[in-house]
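So the structure is just underneath, and the comments pick up after that.
Apart from one protein chain that is not included, each protein chain of the complex appears where it belongs.
As written, the chain order gives the labels A and B, with residue 1 at the start of each chain.
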Amino acid sequence: MKFKAADIAQLLQGTVKGDANVEVSTLSKIEEGKEGSISFLANPKYENFIYTTQASIVIVSKDFVATDSISSTLIVVEDAYQAFTQLLQHYNTIKNNKVGIEEYSKIDSSAELGKDIYVGSFSYIGANVFIGDNVKIYPNVSIGDNVTIESNTVLHSGVQVYEGCKIGKNCIIHSNVVIGSDGFGFAPTADGSFEKIPQIGNVVIEDNVEVGSGSTIDRATMGSTIIKKGVKLDNQIQVAHNVQIGENTVIASQSGIAGSTKIGRNCMIGGQVGIVGHLTIGDFVQIQAQSGVNADVESKSQLYGSPAIDASSFRKSYVHFRKFPEIVKRIDKLEKENKQK
Amino acid sequence: MKFKAADIAQLLQGTVKGDANVEVSTLSKIEEGKEGSISFLANPKYENFIYTTQASIVIVSKDFVATDSISSTLIVVEDAYQAFTQLLQHYNTIKNNKVGIEEYSKIDSSAELGKDIYVGSFSYIGANVFIGDNVKIYPNVSIGDNVTIESNTVLHSGVQVYEGCKIGKNCIIHSNVVIGSDGFGFAPTADGSFEKIPQIGNVVIEDNVEVGSGSTIDRATMGSTIIKKGVKLDNQIQVAHNVQIGENTVIASQSGIAGSTKIGRNCMIGGQVGIVGHLTIGDFVQIQAQSGVNADVESKSQLYGSPAIDASSFRKSYVHFRKFPEIVKRIDKLEKENKQK
Partner (left out) sequence: MKFKAADIAQLLQGTVKGDANVEVSTLSKIEEGKEGSISFLANPKYENFIYTTQASIVIVSKDFVATDSISSTLIVVEDAYQAFTQLLQHYNTIKNNKVGIEEYSKIDSSAELGKDIYVGSFSYIGANVFIGDNVKIYPNVSIGDNVTIESNTVLHSGVQVYEGCKIGKNCIIHSNVVIGSDGFGFAPTADGSFEKIPQIGNVVIEDNVEVGSGSTIDRATMGSTIIKKGVKLDNQIQVAHNVQIGENTVIASQSGIAGSTKIGRNCMIGGQVGIVGHLTIGDFVQIQAQSGVNADVESKSQLYGSPAIDASSFRKSYVHFRKFPEIVKRIDKLEKENKQK
């Protein structure tokens, strides 16, 4: 797809300075601009690139004043960064506009389907499933019986949803995510083996949630594992049975939350963090990457370490840990001095 | 599906107290009971909920004596917890009773298929595969050539089994598990690049094993990677080539076992644990979450830390680590005192 400078300026409510007929087909960073690409200048640190960039079009804010000659066509807007973001979203909307049911898909006759949905080949929709308007289901997705998927949600290829789970509106579920697999629950028996505890709950994902590729969210033993609205989960995250994650909490890649733990709202959790089961984590908590949380956490706490302690305390202790050989030498010296007395 | 109180009582060998015709279609915790759900009271701590629950039916033990009025129908049994577990299992059996070969599945003509199997759409069964009686293969599963899957095993959607692997009876393999991918083996060459060492072994999973969603189990370089009977693996676990995991060992989510390590029986390994290659871990070993094991471990050991040491020693050292700034101040003070003398 190609777009003219004039058309882009209209979309962004900006004005063209230069060739209004120049066309672009891709987006680029200003320092990597090529003919046929559109870029933007928002951070003054990058200003020097605007005089050398090969980008055909550059979006600039209205307060930008050039100090040298510029070969690119400019589109002048209120706020260059916001305008570029708007352009990105427009581009993405055009990209994700697939509609229709492709051949070799299987949809149970009892399923209820909304308008303008896309179901790719090799995707499976079980009995009594509800699919809202504008839902996009890419190829090779399996959706078990009695699942509900609300409007505007996207399931990328390879997503697996077990029966009975619910996914809200405007969610993005990336490839190979598993939703609703059995929680890890076993009762020990007399002979040392383990008997499975049936996991009959489900997973409820509220609106505006994004789940990164390869993440796994287990169904509750009873009741629901709940991901509240606005939560953003990165790739390869593990959410165990009966966990609750509060609104707008963001968790980086490869972190794991053990069973029945409740995390508050607006928390920021780094990558490769582990949180043990049956804990309560407050709101606005920040946890550094690779930390291991094994106790309840009050709101607004900042944690670090494995096991995790107050982040600033951890950093102070670690400074000494790095100098441990030196510290032990000081003790050796003190002992020597005391002996000599 | 709806079930009458009278029918459930018969299944559980209990007696109905209340309306024997009341119907339920789901299970709930007693504190979350709704009309149409069945719950149970086992833990006396929850007794007060039985007087307010909206659950249509509650299972109680025969020694339960009500101290207030109850609106739910009761089913009185020997042991309420066991009865409820029995009910769960019955419910799960009904839920997993799919039978038949769905359209758009591909089964090689040389494959041998047992009775009462289920093969979902978009599932692929290669040449010379053996599928035992009552095996359930959900949609979007790929099974390579020469694979053996014994009776009553369930493969959830998105499971990938490479050629030549063997899975025993009564196993549950959750969505997007990979069994039999190549082990990570490369030989360095003179120019700094790496040459692949072919991985020609397989994976053998014995009976009664459960593997959580997203886990990966690599095939042996030669011989077999072996998961012994009764092993329970949580989600996103990595098992490298030539690993052996002993009977009834349980491993929590996101742990990884490097190549050729042998783990004994009845071990309990926490989440996000790493175990380096070529080690021997004894029986009944317990390893705390996020530990990193880099040496052989004797039976019945308890480990913690990265690198892992005796768990109780780790905890004692960590108490001091948390007070490290204070400890260094004590040394400062001692040095000052010695100088002043």
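The rule we apply is simple: contacts are C-beta pairs under 8 Å (C-beta built on N, C-alpha and C of every residue); 3 or more make two chains touch, one makes a residue touch a chain.
Remember, predicted model here, so these are calculated numbers, not experimental data.
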item: Hidden partner chain, touching residue among A:F64, A:Y91, A:F130 or A:F186; value: A:Y91
item: Residue, one of B:A20, B:I70 or B:I309, that touches the chain absent here; value: B:I309
item: Residue touching the undisplayed chain, where the options are B:A6, B:I70, B:I197 or B:M268; value: B:I197
item: Footprint left on subunit B by the chain that the document does not show; value: 104, 106, 122, 124, 140-142, 144, 158, 160, 162-163, 176, 178, 181-182, 184, 186-187, 192-194, 196-198, 200, 214, 216, 218, 222-223, 236, 238, 240, 254, 256, 258, 272, 274, 276, 290, 292, 294, 306-307, 309, 313, 316-317, 320-321, 327, 330-331, 334, 337-338, 341
item: Touching residues on subunit A - with respect to the absent chain; value: 27-29, 32, 85, 88-89, 91-92, 95, 102-104, 120-122, 138-140, 156-158, 172, 174-176, 208, 210, 212-214, 230, 232, 234-236, 247-248, 250, 252-254, 265-266, 271-272, 289-290, 306, 318, 321-325, 327-328, 331, 334-335, 338, 341
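Throughout what follows, only the chains that are shown with their structure count from here on.
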item: Between subunit A and subunit B, centroid-to-centroid distance (C-alpha), Å; value: 26
